[in-house]
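Note that one protein chain of the assembly has been removed; the remaining protein chains are unaltered in position.
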Amino acid sequence: MKTKPFRPDVDAPEYKGAYAPYDIIKEGTIAIVVVGLLVVLLATLFGSPDERAITIKAWSNADPIDFATTALGELNGTTITAQYGAPYNTAAPGQNLGPLRLAQFAGVTIPVNTVRDFVINPLSSLPYDRSLSAALTAWKGASASQQGTWVSNYTKGATKMTWSNGIISDPASNTGPVPTMINKLTAMARSGALDQALVTGNGFYTTNYTKPLLFVADGTYLANLAQKQHLLGSQWGMMNETGSYPGQAWLWLYTFWYQVSPFSSSSNADLQVSAVMGLLSLLLLLLPFIPGLRSIPRKLKVYRLIWREYYNG
Amino acid sequence: MAFLWSLAALIPLDNYGHYIHWGVIDISVANFIVVVLMVLAFLAALFLPFPGRNRRKESR
Partner (left out) sequence: MSTAEIEKQWTTRLRKRAHGHLPPEKLLPDTQPAYVSSWIYVFGVTTIAALVMVILSGIILALRGPQWWHSSSVGHFVNSTHLWSVEIFFFAMIVHLWGKFFMAAWRGGRSLTWVTGVVTFLTSVGTAFTGYVSQTNFDSQWISTQAKDGINATGVGSIFNVLNLGQMLMWHIVLLPLAAVILTAVHVLLVRVKGVVPPFEETNGASK
């Protein structure tokens, strides 16, 4: 029988030396006690962060204009969600890696129509109100192009939008039912009813917050708070935690790519970074099988420190 | 268990964090401390003598 040549980075020499007592159960017990004490110590000293969740109610009370502008964007189809593409809608082709449009291939599985889901349905759930009812009837009875004209007229005045005495005013004319709808939705948001309407669209029970989260993320309120907490993507925010707690430091490489060219300026950054990280994870996974890479530890000789007693005889 | 009911963190870290900027790198002080401790733990594991060897050597 021919023996294969010994490959030092793949094969291990046979050990014929001495054995010494080693109590693994005692070691494990000590580890659990030490780690347990350390955990209790750190928890007692530092606690853990818990910034309260924001609500649409809080957002629209803190910044009614930002809320109204976002609501208008949902109606106008200009928000992030409205222009997202898969899995929410078909408004955009989504990111691609060459010919690979993975999101588009996967399809619209979580349909969100911002006009219907964020404006019309919530307004329709409100108790009867004559002006609102008239506005909704006018909206539903109008052609798509008529709706578009109203909304784009209102949008032209939106930069001069003002908020006083609980009313959003926009100087634009020929805006049809849009001012009433925006005002009623803002009032609904400020009362807290919109928070509820966006989740109860699913019925009595829900554990799904897709719609309110998408709506909130379309405004600037959430992002402004996040920026103060140093959580933006451009701030390496993925690794960070609210307050001054340590965060997911293990995401350093993933978030690193977003900071450097070409990813930092790419419109396909998410997909590209995912691809790079997928590849690097595969390299780590298959390290024992990759010639060259698997020789690094033998060449670096750090192992001589670990096994110095063995080598020093 | 009663003490738990009043158990608030002694040094809560809820204030805005501090960040270290160094070229493209932007890391929170908290994360930086964790990374430094990891490197120190690794180096300590390499360099500190593991107990019990001498006794064992004598016995063999």
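Per-chain residue numbering starts at 1, and chain names A and B are given in the order in which the chains are listed.
Methods note: contacts are C-beta pairs under 8 Å (C-beta built on N, C-alpha and C of every residue); 3 or more make two chains touch, one makes a residue touch a chain.
Worth saying up front: this structure is predicted, and the values here are computed from it rather than measured.
Novice: Quick check: which displayed chains does the absent chain contact?
Specialist: Per the contact definition above, the missing chain touches A, B.
Novice: In the full complex, which of A:Ala103, A:Val151, A:Ile168 or A:Met188 touches the chain missing from this view?
Specialist: Checking each option in A:Ala103, A:Val151, A:Ile168 or A:Met188, the one touching the absent chain turns out to be A:Ala103.
Novice: In the whole complex, not just what's shown, which of A:Ala62, A:Ala134 or A:Val302 touches the removed chain?
Specialist: Considering all chains, including the one not shown, the answer is A:Val302.
Novice: With the missing chain put back, which residues of chain A would touch it? List them for me.
Specialist: Counting only chain A, the missing chain is touched by 6, 8-15, 17-25, 27-28, 31-32, 34-36, 38-40, 42-44, 46-54, 84, 86-87, 94-95, 102-103, 105-107, 109-110, 206-210, 213-214, 216-217, 222, 225-226, 229, 231, 233, 237-238, 241-242, 245-246, 248-251, 268, 270-271, 273-274, 281, 284-289, 294, 297-298, 300-303, 306-307, 309-311.
Novice: Can you list, in ascending order, the chain B residues touching the missing chain?
Specialist: Residues in contact with the chain left out: 4-9, 34, 37-38, 41-42, 44-46, 48, 50, 52-53, 56.
Here, only the chains that are shown with their structure count from here on.
Novice: Between chain A and chain B, what's the gap in Å when you average each chain's C-alpha atoms?
Specialist: Whole-Å distance between the two chain centres: 29.
Novice: Show which residues of chain A lie in contact with chain B when the two form their complex.
Specialist: On the chain A side, the touching residues are 18, 20-21, 43-49, 228-230, 235-236, 239-247, 249, 252, 256, 259-260, 302, 305-306, 309.
Novice: In their shared complex, at which residues does chain B touch chain A?
Specialist: Residues 7-19, 24-31, 33-35, 46-47, 53, 56, 60.
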